[in-house]
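Apart from one protein chain that is not included, each protein chain of the complex appears where it belongs.
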């Protein structure tokens, strides 16, 4: 206000605006949060959204579009009308979105909460959990599960090779309609050690070998595209085996009492987490800090069997909120489950994904 | 189509075989639409007739899927969107299309054939192509993911129907009636409202109905250019069918079949009215 008269008006306006901005930030907002839907969104709702809303009155709208999140982000950014505030996506997609400038780079130690003992986020999160524009919240796994009622009690499948063994384990299978996971499993079933899978897949012979193995079960496969399909097909006994996200199977087993069992052999695990669309960081940073703190990640593990991406959360994982069963044996990271696990190689898929997808589609169309 | 008296025995047999065949084809046409109506009252979450339904046991039937529909905010919201977009695009398409049809039916209209072909092209170009093209272009001009964008897109798709029905009505329009009105002392305005409009209205209304149903039933373009706020009923159905078809979709389908029956009846009444007005005998 020391300035000249002509500036006075605008200074008042600026002052007015900043109080208004303060008022707005204290005021309840609506956050459009994109996620995977189903049991997963439900677990987020219970562990993060509901407590956050109770704490400061924000309204959270769940949008089930993570399956097409990259396309959605591109479209919104092209349209100049970004309506999503926070998106749950895979690290591979996050890498692409980040390189295209669709999402915000994140300064993890400044943005995220430290562990209760003061360990900074950059040390508390597991390896690969913090990308340039990405912060993981869970470790999840792609597994094959089966309906125990489809096989005699004394002859239940137990390894990934059994999924490719039509003679001993007949019946339809449902697999993801993408090369990802299926090629890895085909090779393991064909005798490749889990740690060598991607080296073999980088060679032409390796790819041929994987497709040849898939050929042996091709006629018995129903291909799924939505995460909700495999548990449903297994429950309806339309299929004997189904590849799925481990949390969905857990949910069907525990909450719906379905007679499913997971084959942990050769599980393909990876991370999943948050990205912030460009321009939305200020709006969501408080929420993001809250939703990725140690307690919230541990809370989520009470509802769904995905491992928290923070080391400090692991010790807090206890029992399932509704049934009280011990969660640990259902986690991908539980040592007996983890023995033959394959970490998904994002870089491999970033490079060969286009070509292998086309080859896979051509193979399907034959 | 009676069998003529001179028909041989073989021909008579063929005649009845032919009628039987036609009956089967009609069954193929209409059966699927009728079969979902009872299925939508299934008490069980299945897509087929349960034993209780076949026994006509009342316990096998229920309104739960209709209840599901009317208590779901997602479904109700999608209906609201469908009506907003449908009505707005119908009004636009009808106004633009009718005015253009007046010009097109003028026999001095230059390049009539080429213009007509252009106006009808949205009906011929596959929807997926229109959808992709509109997605690219509307994104650039910031119309994607807005109500206005979806409305404009649906207007474009509805226009051919309005143009076709209104020009058809106008081409069978007897222009001597206008001269008669003039010679009887009516001024042009009066002639338009008292003579032209009543005769053209049925064509305009049926064109509008076509435009509305086109928008109301359209999935592909909305799938590409809409955002989460413009979720229409067909989109809601589409994602339901792709994931796991619950019988709620059958309840929606049943209501839509009834809606199309109503629309069809309206059109038929309009057709009769317009024939009567022109002094033709109704069929």
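Should a chain be cited, it is by its letter among A and B, assigned in written order, with residues numbered from 1 in that chain.
Just so we're on the same page, a contact is a pair of C-beta atoms (placed from the backbone, for glycine too) under 8 Å apart; a residue touches a chain by one contact, two chains touch by 3 or more.
Here is the rule we go by: contacts and distances are computed from a predicted model.
*Asks:* The chain dropped from view, which UniProt name applies: "Putative circularly permuted ATP-grasp superfamily protein", "Alpha-D-ribose 1-methylphosphonate 5-phosphate C-P lyase", "Polyamine ABC transporter substrate-binding protein" or "3-methylmercaptopropionyl-CoA dehydrogenase"?
*Replies:* Missing chain, per its UniProt entry: "Polyamine ABC transporter substrate-binding protein".
*Asks:* With respect to the chain omitted from the figure, which of B:127, B:186 or B:199 is a touching residue?
*Replies:* Within the whole complex, the residue contacting the unshown chain is B:127.
*Asks:* One chain isn't shown here. Among B:52, B:84 or B:102, which residue touches it?
*Replies:* B:102
*Asks:* What chain B residues would touch the chain not displayed?
*Replies:* Touching the missing chain: residues 1, 4, 6, 11, 14, 18-19, 21-22, 25-26, 28-30, 32-33, 35-36, 39, 46-49, 96-97, 99-100, 102-104, 106, 108-110, 113, 115-122, 124-130, 132-138, 140, 152-153, 155-156, 159, 161, 163-165, 167-168, 206, 210, 213, 216-217, 219-220, 224, 234, 237-238, 241-242, 245, 249-250, 252-253, 256-257, 260-261, 263-264, 267-268, 283.
*Asks:* Contact with the hidden chain only, please: which chain A residues?
*Replies:* 68, 70-71, 74, 95-102, 177, 211, 222-223, 236, 238, 347, 350-352, 354-355, 357-359, 361-365
Assume only the chains that are shown with their structure count from here on.
*Asks:* Given the complex with chain B, which residues does chain A contribute to the contact?
*Replies:* Result: residues 32, 63, 65, 75-76, 78-81, 83, 225-226, 228-229, 232 of chain A touch chain B.
*Asks:* Under the definition above, what is the set of chain B residues touching chain A in their complex?
*Replies:* Touching chain A: residues 135, 138-140, 142-146, 227-229, 242-244 of chain B.
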